[in-house]
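One chain of protein is taken out of this complex; the other chains stay put.
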Amino acid sequence: MTGPRQRPYTRRVSTATDVDVTARARDLLGVSRLTNSALTGWLHGLPGVDQVGCEARAAGLSTRSIKTSSKAWAIDLAISMIDLTTLEGADTPGKVRGLATRALVPDPTAPDTPSPAAVCVYGDMVGIAKETLGDSGVKVAAVATAFPSGRASRAVKLADTRDAVAAGADEIDMVIDRGAFLAGDYLSVFREIAETKEACGDARLKVIMETGELVTYDNVRRASWLSMLAGGDFVKTSTGKISPAATLPVTLTMLEAVRDWHDLTGEQVGVKPAGGIRTSKDAIRYLVTVHEIAGEAWLDNHWFRFGASSLLNDLVLQRQRMATGAYSGADYVADDAPSAY
Amino acid sequence: MPTFEYAPAPESRAVVDIASSHGLFIGGEFVEATGGKPFKTVNPATEEVLSEVSEATADDVDAAVRAARTAYTRVWSRMSGADRGKYLYRIARIIQERARELAVLETLDNGKPIKESRDVDVPLVAAHFFYHAGWADKLEYASLGSNPRGIGVVGQVIPWNFPLLMLAWKVAPALATGNTVVLKPAETTPLTALAFAEICRQADLPPGVVNIVTGAGATGQAIVDHPGVDKLAFTGSTGVGKMIARSIAGTRKRATLELGGKGANIVFDDAAMDQAIEGIVTGIFFNQGHVCCAGSRLLVQENVVDEVLRRLKRRLGTLRVGDPMDKNTDVGAINSKAQLDRITELAGVGEAEGAERWDSGCDLPTSGYWFRPTVFSGVSQSSRIAQEEIFGPVVSVLTFRTPGEAVAKANNTPYGLSAGIWTEKGSRILWMADQLRAGVVWANTFNKFDPTSPFGGYKESGYGREGGRHGLEAYVSTGQETT
Partner (left out) sequence: MSTRVDVRKTYKLYIGGKFPRSESGRSYEVTAAPTGRRSTPRFLANAAQGSRKDARDAVVAARKAQPGWAGATAYNRGQVLYRVAEVMEGRRAQLVQDVRDAEGLTAARAEGVVSAAIDRWVWYAGWSDKYPQVLGGLNPVAGPYFDISAPEPTGVVAVLAPQASSLLGLVSVVAPVVVSGNTCVVVASQDRPLPAIDLAECLATSDVPGGVVNVVTGRTAEIAPWLASHRDVNAIDLTGAADADGVDWADLEIAAADNLKRVLRPGGTGAEAVEPDFAPVPDLSRLSAFLETKTVWHPKGR
């Protein structure tokens, strides 16, 4: 069976890795020098987002139901899109190893179950995860830049990033400085993202907006565009430490942003909702939204991820249910990280 | 790789049991018509005959009016408002209990997507009865004048686009204010009204308070002309509305008329664009565009027209047209062959007039009545497709340069039912809302309805309001009683 797991990362569209983002930003904004006021004018010139209309659209998409054959495919796709995550102060090597092992064998009773895209850990656990995952194809993602608050000096944040990359992280999940964003210091946010991207080297950079702190969809849209302008490879909703974490309308707003960015620049940027997505039903709603808003090109774990810990369990349950025809139960899902949710 | 396909997710028909033939509901009983030619009602999505329905003759209408008069004088006008209200509450609850069945029946008979009948029509029907139930014993607080009370027998003629919802808009305020009713549903969509008759029986509504007579134009005319009718309420075309206004001229019959429209949906360059696109779609493709208040004229600020059209077309590409019973369907069947012919004809006129025609090219079912969501761009104010109500999934796109020009174009029509405004600038919304000659103005939203919110038109879109405190006015007499 050719499942999403086997699909290698492909660069169908160039990403910002090899461009000078500041030069490109000047070009896009039509200015000779990238200033905060130029960025402000550009971001505030984006169309607004009407909360009620946006939420109504998301609710409408939630009522779609998909074919059984598509559902089986969608469940495997969703599993393959998971960044299996543990981000606790109590994380131990044992827990991280368990999680990584789980990523390699999501369901011992069904070896054809695809692996999640990545295991997502704190920077000091990258080495441990890497040991287990080796060259399995499952990536190691590390949160960095003084996650989750982002309240540290630029130097510390960049060191945090370099440290994780040096330890073998394939992907970096950074947080933006929400304080700077809300204070209107967009240039600072831009620079921090650009510098972090540079520090990433070959690692892909996911930029966490922490939308629960940005509050409005207008801010979500502006922060998404700012991140893309600064060279982020993914826009990501949340740290999982703040409520609300990912919501469907927030993700929809981000999907509109990456779609429109692609229209504008030809570049494809990924989207990662994180936190609060626990059930297969939720996951499929997100996939429907990806499909209708951004389009099929994003239905791939190179371009869409779920930041989740317990979602895998429910997807495996549903997978078993589809295989056996009977409803399954938690006792039939091997869980190496029962404390993670 | 399997493409991401939506399942055919058909709602089950098992919840409805459609009788092969239906009589008239007069005086609390289903009775045979006294003549008249029975007619068939079909599922417009399949052309399958659903049932045979009686045609009420003038004699049948007379019997219905008499039954309504008797119920009015002997029972309903004497009953306390509180008790009238309790009957309405009962009806509201039964509608909620039978919601699934009513939604399926509506979709079968009308062709609208099940997600609309399920999520919009039927919940609003229950809400209308619930809302008006509470008014029944509070009329003296409604600032309607002194001694508010029912008028008598109300004749009501309703259209096929929202069959049960229009029934609710008519029946709920009429009963709450103490009137009795003779109602005629549209000839192509009689089934939910007949189901409502059963609901009246389940609620033990006194016989004759609600009478339902089926038929076409002649039956409607018999209601309009009947001397025993004190008030008429009509929703339908402006042409028929004018005929009714003429018919009752020189009499003391009162009327409320909800008629046609050619609503302008105005998009400014600073609009919340993604939501505006949704609003355009909701405005004209909701209920296949069979909506009197549809945003059928899209007025776009000229500097963003290309962008809006590009986004709109992309969005229309994701609309799912087909089996109305499928929960994933966005656009259902055109209600009748006659309506399909009219839409087809006017779309042809649009093309002949030189407007640029576009549709998504989606597949359509082979049987039934269908029309692809269609966009005409480059339309001028003088085009017929910018002036005439098409009543289908066809939007005409015009441009404007300034707010003043948008207002002038929006108002440049004999109609005045609805308008939409899309801009993020608050003061402009309020200025525009003041200037637009339309009974309902939706700003940054479209096609929203609520029992508390008065609905109705300016100019040739009719007169009177339905819903809210205002809607009660049409159904009450005030001041001293004259004998």
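Each chain gets a letter, A and B, in the order it is written, and its residues are counted from 1.
The rule we apply is simple: a contact is a pair of C-beta atoms (placed from the backbone, for glycine too) under 8 Å apart; a residue touches a chain by one contact, two chains touch by 3 or more.
The structure presented is a predicted model; accordingly, all values stated were derived computationally and were not measured.
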Touch assignment to the omitted chain, from B:26, B:176 or B:259, lands on B:259
Where B:44, B:111 or B:241 are the choices, the one touching the absent chain is B:241
Given the contact definition stated above, which residue among B:179, B:265, B:360 or B:445 touches the chain not shown here?
B:445
With respect to the chain omitted from the figure, which of B:129, B:455 or B:475 is a touching residue?
B:455
Missing-chain contacts mapped onto chain A
50-53, 215-217
List the residues of chain B that touch the chain left out of this view.
127, 143, 145-146, 238, 241-242, 245-246, 249-252, 257, 259, 414, 429, 433, 438-445, 448, 450, 452-456, 458-460, 462-463, 465, 468-470, 479, 482
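In this text, only the chains that are shown with their structure count from here on.
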Hey, which residues of chain B end up touching chain A in the complex?
1-9, 115, 119, 270-275, 278-279, 318, 327-328, 424, 444-445
Complex contact set, residues of chain A against chain B:
2, 47-50, 52-54, 56-57, 63-71, 73-74, 256, 287-288, 291-292, 296, 299
